[in-house]
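Then we have chain A:
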Amino acid sequence: MDIYILTLLSIPLLAALLVYIVPFSKAKYIPILALITTSIISIKIFNLNNFDSQLNLKFNYSHLITVLDFILLLFFIKKGWENKDKPILFFNISSLLLLLFLELKIDNSPNFLINIDNISQIMLLFVNIISLFIFIHAIPYMQKHREHFSLKTTSNNNFFCILLLFVAGMNGLIITNHLLHFYFFFEITTLCSYLLIGHDRTQEAVANSLLALRLNSLGGLFFLIGSTGLYFIFPSVDILKIVQKAPVNSLFLLFLAYICLAGMVKSAQLPFQKWLLGAMVAPTPTSALLHSSTMVKAGIYLLLRFSPLFANTFFSTTLALCGGFTFLATALLAIGQDNAKKVLAYSTISNLGLIIACIGINTPASITAALILTFFHAFNKALLFLCIGTIEQKIASRNLEDMRNLYTLMPLTAIITVFGAIAMILPPFGMLLGKWMAIESSAQNILLVLMLALGSAVTVLYWARWAGLFMGYKLREKIKLESQSLLTRIPLLILLLAVFLLPAYSPWLYQEKIYPFILTYSHIWKNNLYLLLGGSFQNSFGSFPLFPLFSLAILGFFIAHYFLLKAKRKPLEIPYFSGLSIDKSSFGYVNPLGQRVIPKTSNYYLLQVIENSKLALWIDRLSLIFILLFLGGGLR
Partner candidate 1 sequence: MEYKFPPFLTTVLTNLLKRKSTRPYPYQKRAPYPEVRGILKNQVEKCIFCGSCSLKCPANCIEINKQEGTWQYKPYLCILCGNCEAACPVKCLTHTTDFPLPCLEKKEILLKGTPPKRKQDKK
Partner candidate 2 sequence: MPKTIIPFGPQHPVLPEPLHFSLTVEDEIVQEAIPGFGYVHRGLEKLCEIKDIHKMIQVVERVCGICSKIHALCYCEGIEQMMGVEVPPRAKYLRTIWSELHRMHSHLLWLGLFADSFGFESLFYHFWRIREKILDINEKTAGNRIIVSVNILGGVKRDLSTEDQKWILAELKEIENKLEEVKDTLFKDYTISKRTKGKGILSAEEALYLGAVGPVLRASGVAQDCRQLQYAAFSELDFEPVIAQEGDSFARMQVRYFELFQSIDLIRQALSKIPEGPISVKVKGYPEGENVFRVEQPRGEVFYYFKANGSKFLDRLRIRTPTFANVPALAKMLTGIELADVPVVILSIDPCISCTER
């Protein structure tokens, strides 16, 4: 086990070092090799069932981490100084002081530095595997990206180096049991996101990277405030111990709320969503990594870790409302976006809101929902981001309207994107399974369930619109498969397969990992656990026949596909244009002014409503109210 842990952390670091030194053309495959190794290890860890989950490494690296922590904070302060950014300076200097105070104060260290339980197994699995595919996709992408933007100041070595560091940080964050180590890894992700967002060194990129640094430093500060408070009430830095043994009183909940707030900043919840939207200027692999598996999931992971502590409290309910509100509000904001990556960003925030709502509901069913959503969201989003990255490089635009009828240009990618979008909203795929569990388990909370209902409808709107955009045939012309690098195509195909087939695996995932995790806290999460009967999730108030649905879906797909092939035997006809003179070569007509018009429709972005600054203002205000509610949630 030790060796596994060691490789998980050191291989990416080593590879990072190598990539940094060796010229990129030679070191191209080093990151991939490193990640293949970590992926294999994560699969191995995932497959372990009975093992010593809590352990120490042979040497104690606590001091090393303390030193690095200070260096990191000093680095942030330096950046803040260089850019004359007062908030960054303020947040980081306060953090530095708090950390100093804490380090001096802490006299004990956890019995075990490392704790790997079921959720860490799940997290490790998807973080490493998804990162691997993102890396594979990134190689051709970054080469093109460099050529395309003719960037001189940055190198791809740098980029891959930071990416690898990021993965190592994530792995460390997942397995650590030390509260302050957790903070260190937390800050590592902050550092990496800052560097990655600013990678292109354009003005916008630099501004957005500073924004990300600002907000994430605030998150770090929240984390430190929370952990200082916790330490005073329950003097331990052993996360497991805190979760299992700490006395839950209102002051404790207040400081816990600060920690949760840190998680919410990392997960870009309202009103801290701005940094994730700004992160969209980064090259697409960065966005994919930040959104799908690593950065934002770190926040979720933090909340999940501490969730047993605040079960059945008002605090928990307010957290759920907070998440529910984010789910609804950002889904609404997503309607007004015509930038594909922004839609994805809002969708990520929205889905994270849903996950946080599930954590807030804090019942076995909802925790299951949260885990299932986290797992499938990671795969689904990674797929969609990689698709958009591929498309973006081909058509040189991120605008959704430019992607209309993309099927004619790059059929394979378009189809994959469409299926990715459909998997986000329709049964029997994983996201819907999670949403179904979320709504069923939230049904006791009327306000929340209405929010989820509204949000889910809006989600359907923008995804369906997205999916509908891509299809479209050419008249009297054969559509050719687009040519793209194998390194681009393979991750897409594999992730597509994962998105489609993994839901069928979810019963096992539940049985093997989630169910035991919930059972560990069976004193808190008692009733209504899902049971698996004949491949269907069942509890006392609902059932989701996954396997029957899956087989029906496959059957339906093949029936429809058969008729699609049958339809293809006939030539295409021209659509209805009110009988206007038809352009014989394409879907178009001649208008009364004698001009050729290729019909162009566009989505409704409801800009008068959505882009209305009043609405944005109200959303921010409301979310602040929710945050206040939730900070005070512990006080009775």
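Descriptive notes on the structure:
Please note the rule applied: contacts are C-beta pairs under 8 Å (C-beta built on N, C-alpha and C of every residue); 3 or more make two chains touch, one makes a residue touch a chain; residues count from 1.
The set was built so that all candidates are chains of the complex that A comes from, given by their letters.
In this text the structure is predicted, and so the values were computed from the model without any measurement.
Looking at chain A and the listed options 1 or 2, the chain it touches in this complex is number 2.
Those residues of chain A that touch candidate 2 in the shared complex are 338, 401, 577-580, 589, 591-593, 597, 599-608.
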